[in-house]
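Only a single protein chain was left out; the remaining protein chains are all shown in position.
What follows is subunit A.
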Amino acid sequence: MLHFTRWKIIATLLTCLAGLLVALPNFFPKETVQSWPSFMPKQQLTLGLDLQGGAHLLLAMDQDEIKKDWINNLRDEARKELRDAKIGFTGIGTQGLTQLVVKLAKPEEQAAALKALNKVRQPIGNALLGAGAYDVEVSSGTEPGTIVIKESDQGLRQRVANAASASIETINRRVNNLGTSESTIVRQGADRILIQFPGLKDTTDLKKLIGETAKLTFHEVHPSMSGDEAKMTKVPTGFKIYPGDKGESSGEYLLREQPVVQGADLADAQPGFDSRNGEPVINFRFNQIGARKFANFTKDHVGRPFAIVLDDKVLSAPVIREPILGGSGQISGSFTVEGTNTLAVQLRSGSLPTKLTIVEERTVGPSLGADSISAGKLAGVVGGIAVVILTILYYGTFGIFACVGLLVHLILTVALMTMIGAVLTLPGIAGLVLGVAMAVDANVLIYERIREELRLGKMPVSAIDAGFQRAYVTILDSQLTTLACAIIMFWLGSGPIRGFAVTLTIGILTSIFASVTVVRLLISYWLRAQPKGRAIYVPV
């Protein structure tokens, strides 16, 4: 056990050296590291949000809204397919949020209707792998002359996934407009989106920016009936009552549900000021399609109001004075300057497919992060000194070797974390410090064995040899069980548990090398340095 081949010595020393080199940048300030020559590694440990400050937002999509949109779309499509196929129907009703029931006028047209309605199905996923799978099932209902269109779970999953990726794209665009870099926006689970924003102090703007879907639509206002009147009597088909924005005095509006132009047709939106009264407004421009639709509509409706609707609330309902042919216009409302900035960004980045709610928010100020780092450092130094004192007091010279092993363990852990780009969190620091205490356990096991073997009367060299050999199994067993625990933590845990698990796992991996191989190498050198022909005192 104590004999090292030449290549093994070289490999051990090289590993230590490489570890030191990789870990080195972490012990200097960033600016110093930047000025180092190019051959030196410059990568530093990534600090978690809790240490460098920043915001962590977990957003959830509204699945019910996605379902509602989908079922409404399906109903429109089904209606269209039946009309195109000239099949009469008495009604299409929704059942819950996942099912449509079509009642045919003539039951004998069942087969033809089924064929027509099959067109609303969309194949799911990969064309090669998912052959034959559709997002909805079309089948005959239990009563004659009815057809049931049922959404599948797979279909819903795909809708949610699509909405999530669309949302991520939109948030990305909005956030980029905020001018902050280094943000991470990823999907988490089925219907969640995680945003991490290192270094962000104030989340108010961020939250405002992602809090609105920003679905902008332009609607025709009912020519003769007001929202209040419609409420008293009956809402005409194709129309819907929309609430006004808070600033608007005149309560509710009766608008045609189908918008004239949608936000998707916007080419640009910029904040600006009204030239007449100096109020903040948003100047917008449509793309070609939008401009054409808007021109046609305004030509036909001169002298009548149209409504600008944002997220189903009426911002304003100006009267069309003359046809707007150029495709650009102005939105006024009761805006603040900041409000127009945010809204312009939201409009430019497109609308979110569904509203996102913040289900978890964790923000840490940069000053607290810095405080945590210094507290962690202080605790680490004090704890480290305590371990060193205890070990040397207990084991003498061999205790010093153990401490060298601990140092190597610490450096290698930091190096490995830097290399794989692991994130250091506050619990991670605790894990690092605790790892030092646990790593000493391997040496304790070995040294206790050596003591026992010496007591049994073995000669020093064979006692040391036996100590390493016999303790090795125990060390492996105890470290592997801890490793199992750490892997579970990483796999199932979240937040602080994960950060801790990462450092613990890496710490376990390096501790065997550091406290067994490195310490063994030191001891074998020490043995060789003993004067020949004289007594060897084993200093444990």
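Please note the rule applied: a residue touches a chain if its C-beta (ideal position, glycine included) is under 8 Å from a C-beta of that chain, and two chains touch if they have at least 3 such contacts; residues count from 1.
Just so it is clear, contacts and distances are computed from a predicted model.
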item: Listed names "CRISPR-associated endonuclease Cas1", "Protein-export membrane protein SecF", "Branched-chain amino acid ABC transporter permease" or "Ferrous iron transport protein B", with the criterion being the UniProt name of the chain not displayed; value: "Protein-export membrane protein SecF"
item: Hidden partner chain, touching residue among A:331, A:440, A:466 or A:521; value: A:440
item: Which of A:30, A:321 or A:532 contacts the chain that the document leaves out; value: A:532
item: Touch list for subunit A against the chain that is not drawn; value: 50, 58, 60, 203-204, 207, 357-365, 367-368, 371-372, 375-376, 378-379, 382-384, 386-387, 390-399, 426-427, 429-431, 433-434, 436-438, 440-441, 444-445, 448, 451-452, 454-455, 457-461, 463, 473-474, 477-482, 484-489, 491-497, 500-501, 504, 532-540
